[in-house]
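Got a structure here, written out as structure tokens. Questions coming.
Only a single protein chain was left out; the remaining protein chains are all shown in position.
For clarity, chains are labelled A and B in written order, and residue numbers in each chain start from 1.
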Amino acid sequence: MPHLARPAPGQARPRRRRPLRRAAWLVVVVATLTLALPGLAFAQGRATVLSPQEPSTLLPHLDLLTLTHEVQHLIFDCLYVVGPDGDYLPQLATEVPTVANGGISEDGSTYTIRLRDDVRWHDGEPLTSEDVRFTWQVITDPDLPVPSRAVWENVVDVETPDDHTAVIRFAETNVNFLGRAASDACFVLPAHLLDGEDLVDHAFNRAPVGTGPFELAEWSAGAFARLTANPTYFGGAPDLDEIVVRFTGGSQATRTALQRGEAELALHIGQADLRFAQGLSGYRIEQGPAHAWWQFWIDNQDPILEDVRVRRALAHGLDRDLITETVMGGVVPPQHAILPASHWAHADDVTRYPYDPEAAAALLDQAGWDQVGSDGVRVRNGQRLEIEILNIAGQVERRQVVQIAQDLWSDLGIMATIREIDGAGFPSAMAAADFQLAYGWFGENQEPTFNLWLGTNWQRFGDEDALDLLRGVSSTVDRDARAEAIRAFQRIVAEEAAMLPLAPRPLLNVASERLDGYAPTLSGSLWNAHQWTLR
Amino acid sequence: MRWRLLLRDPLALTGLAILLILGTASLAAPWIAPYDPTATSPRDMLQAPSAQHWLGTDDLGRDVLSRLLHAGRVSLGLALAVALASVALGSLAGGLAGLLGGRVDRTIGAVIDTLLAIPPLALAMVASSFLQLDLPRLIAILALVSWTGVARLARGQVLSLREREFVEAARASGATTGRLLLRHLLPNAAAPLAVAGTLLVATAILIESALSFLGFGLAPPTASWGGMLNEAQLWFQEAWWLAVYPGLTITLAVASVNVLGEGLRAAASGRDEGVA
Partner (left out) sequence: MLIYALRRTLGSLPRVLLVSLLLFLLLQLPAGGPADVFAADPTASPEAIERIEALWGLDRPVHEQYLTWLGNLVRGDWGFSFSERRPARDVVLERLGNTLWLTGGALAFGLVAGVALGVATALSSSRAARAALQLLSVIGMSVPTFWSGTLVLLWFGVHWNWIPSGGMGRVGEPFALTDLLHHLVAPAIVLGSVYVAQWSRFVHAGLEEALREDYVRTARAKGVRRLPRVFKHAFPNAAIPLVTVLGLEIPRLVSGAMVTEVVFSWPGLGRLLTTSLLGRDYPVVMAALMLLVALVIVANLLTDLAYGLLDPRVRYG
């Protein structure tokens, strides 16, 4: 058996003097050295971008996170993007197809796209129309976990008559293609590297090769991604040498980094961060366009909420002004229609429900909830008026609004409780109709697809006539006719109080005064990073 | 238990006094809290301590003092329940293991070893992230990660007691296993078990607050002290009172329980020093 034995303690020879003092000095010296390291001496021409979340993959179309799309814009390009004025700008294409220039067929079912001939992938291979075809195949591949195939799944075929022409065919008129191809589903993939490969666990996920102005040089999980300039970018070599995207994991670290002046741009700060950001010197808050808004989903077939009077009472009981002016930082107005005012198809003349507790109480009385228990909760036929609000856990700006709403509705005699759930569980709870009210945000494309109503319909809205208005939209070429149908639908939803819109959700970025050329659009904040300069 | 030793321990007495004050104030919260802890008033958000709001207001304009008092009911009540449940479960399991030995002992030992190998916070996080978390479930989760220490203690106590004469006598007179354990063995191990239980209250407060801080706590508007810190994280720089008071309260409560526990331990072992 092996055993251990130390020499008996008494055999020690005398030590050098004062080992303790020597050790103490060593500790002091090391500590001073580490603490006194020079602060910030960043490389010239580097912009640091703060992102609250980290992409799971940089292979386009496999990750639905908006922040992933932001970063992907540095590495990849789209056929088109949305420019600062809200117009489409060609990126990989030479021009934006229209009926007038022959790019779109008369019936709106065929799109002919001419590609630039000077585009090269980071590995030197030229971009071809085969890449566009391959991208469509990836997005619609049933064996790939692609979160969103909208519009692309209606494509019948992508033809490649020559290297720089792609013809996209739909079975019928489709007006949503341009909007989709300029939004999150726009990045073109390299067929020569990925065709025939298994993409789910392909190394490309973490070592992407694109056509964009920057190339991924280093990705330190949980910390940052470093991207270096692509000097041969077809849109002109970037002025910056490097962009470092730092993944902060949340508001707290973002705030600290901004306060210490460690970043040129902070992406997607929360409305709860506005107060803080307004007090920063050397930075400006940029409100980018986004057709997104906060709302309360209502289960229209819930036994209590199927009564339109109860839904209207909830709408009257929600003080939108209070919420937008306080916890939303006063940068957005209240929203009444189900498309925000920034959207071209927004309807301004919908029924509004101003904050009016008395009107709300009267509506509840009419609906039969006219008894009030000793605890102040309304009762109808022995049933208490209890409503549960589903909320995604862990986000301050959601938690604030939900608690205010809960408090306001409690004043009406509604026993509102909050159920919190993680972000991943939220959609499945909603899809299973396991909710009464739910708080969250939703975004629409420039050409709205109305998946919120025609697809998921978590709110179980059953007015088929109203839904038919939307069903015709994607095949209506005339834009005014589309707008009229969409507006009519918004009026019905507001009249029925089938959904409770609260306020727009703007894209809020904090940019350094040193950063020039930064211009967020519907295509995101980083789409033109090659034009950025640092003062 | 030598209570006189406890009475001569100023630190333990201070701890006891603070706990009594915190406990009474929390219990009386509905009557003494100046405001409704859930009444929001967003236009009064983030106000510094003043005559109206002694400890300031939070990000929804709610009174921090009122919320602290009400949160005390959650934090202290929960910790107490966790400690009681852990002591009950731990002394039963440990007692049985010590008394019966053999296969029972090995099985319980294996379960304890298994649980001890998992960092308690990790286990609690996993469990609470997957359950619709309410108070009873949170108590169960925290008891699950806390009972093992008590079980080991109880087993040791029972092992040392079971050969004693009075146990032999009880056994000879035909006492059942349950009776033997509940009537004869555990009461004689009450002092060390009580000490362990007291210290568990401190651990439970800390784990609960860490869980809440990481975002795995109870749903709003129910607040615990840790939950208050979690909700206020974003405003720590602009509103120091949101960071300082809940944190101080946690520290004060945990420290009080700890010194009281040490005092009890000293009194139980009959030594006049808390040093192990």
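Some points to look at:
Following the convention adopted for this analysis, a residue touches a chain if its C-beta (ideal position, glycine included) is under 8 Å from a C-beta of that chain, and two chains touch if they have at least 3 such contacts.
Small disclaimer: the values here were computed from a predicted structure and weren't measured.
Checked against the hidden chain, the listed residues A:R260, A:R352 or A:R471 yield one contact partner: A:R260. Residue A:A223 is the one among A:A223, A:A237, A:A433 or A:A481 that touches the chain not shown. Among the residues A:R133, A:R246 or A:H343, only A:R246 touches the chain that is left out of the figure. Looking at subunit A, the residues touching the absent chain are 1-6, 8-10, 12, 14-15, 19-20, 27, 30-31, 33-35, 37, 39, 42-43, 46, 48, 56-57, 59, 62, 64, 142-143, 145-150, 200-201, 205-206, 218, 220-224, 226, 242, 244, 246, 248-249, 253, 256-257, 259-260, 262, 394, 422-429, 431, 442, 449, 451-452, 455-456, 458. By the touch criterion stated above, the residues of subunit B touching the omitted chain are 11, 110, 113-114, 116-122, 125-127, 129-131, 202, 206-207, 209-210, 213-215, 226, 229, 233, 236-237, 243, 247, 250-251, 254-255, 258-259, 262, 274-276.
The definition used in the following text is that only the chains that are shown with their structure count from here on.
Rounded to whole angstrom units, the spacing between the C-alpha centres of subunit A and subunit B is 41. Within the complex formed with subunit B, the residues of subunit A that make contact are 251-252, 255, 259, 272-273, 275-276, 279, 322-323, 325-327, 391, 393-394, 396, 399-400, 402-404, 406-407, 418-422.
Across the complex, subunit B meets subunit A through its residues 38-40, 42-43, 45-46, 59-60, 129, 132, 215, 219-221, 231, 233-234, 237-238.
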